[in-house]
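Down below is the structure, laid out as structure tokens.
One protein chain is absent from this view; the other protein chains keep their places.
Then we have subunit A:
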């Protein structure tokens, strides 16, 4: 579960309205994919959310409002970017991405839900407003920081403790030997002088 790669590359189109009029099919059409770019989801560490927005229509999308209510403030802290933003104009046949970085306060399973996008389908004054939804990254397990640290940290303190614990068995015999060696050398020294 840990190694579950959460990059979901599905692009979900959601133009919910059925296009009845021929003129309407010429309008803007946005595809929004919401992806979690993490290898691991860890409590208190960054989670990168990328919204890739493609306008596959023939007209610019006007006054695009992208809102994601999936990250509530008691479970997540938003550290970079904004979950609610708008774009004045998205040109036709273009794509770009919007990035938000959040940090989870809790661990456990979390369902990453879809975000919502509302836009006008062309720049004519009477253009229709369309509501669409992004793809859903789905459920992901957020690992507790302690468990992650146990597995991936450098363990310098653990090794230092190990070195301290093993040092008596090495240092004591060495000290004893050195002591006896130096006493014998002292005894030998006067004999050498004469």
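Assume contacts are C-beta pairs under 8 Å (C-beta built on N, C-alpha and C of every residue); 3 or more make two chains touch, one makes a residue touch a chain; residues count from 1.
Keep in mind that, in the parts below, contacts and distances are computed from a predicted model.
> Out of "Ubiquitin thioesterase", "Translocon-associated protein subunit delta", "Cytochrome b-c1 complex subunit 2, mitochondrial" or "NEDD8-activating enzyme E1 catalytic subunit", which one is the UniProt protein name for the chain not included here?
"Translocon-associated protein subunit delta"
> For subunit A, which residues lie in contact with the unshown chain of the complex?
Considering the whole complex, subunit A reaches the absent chain at 7, 37-42, 45-46, 48, 50, 66, 79-82, 84-91, 94, 96-101, 125, 152, 154-156, 158-159, 162-163, 170.
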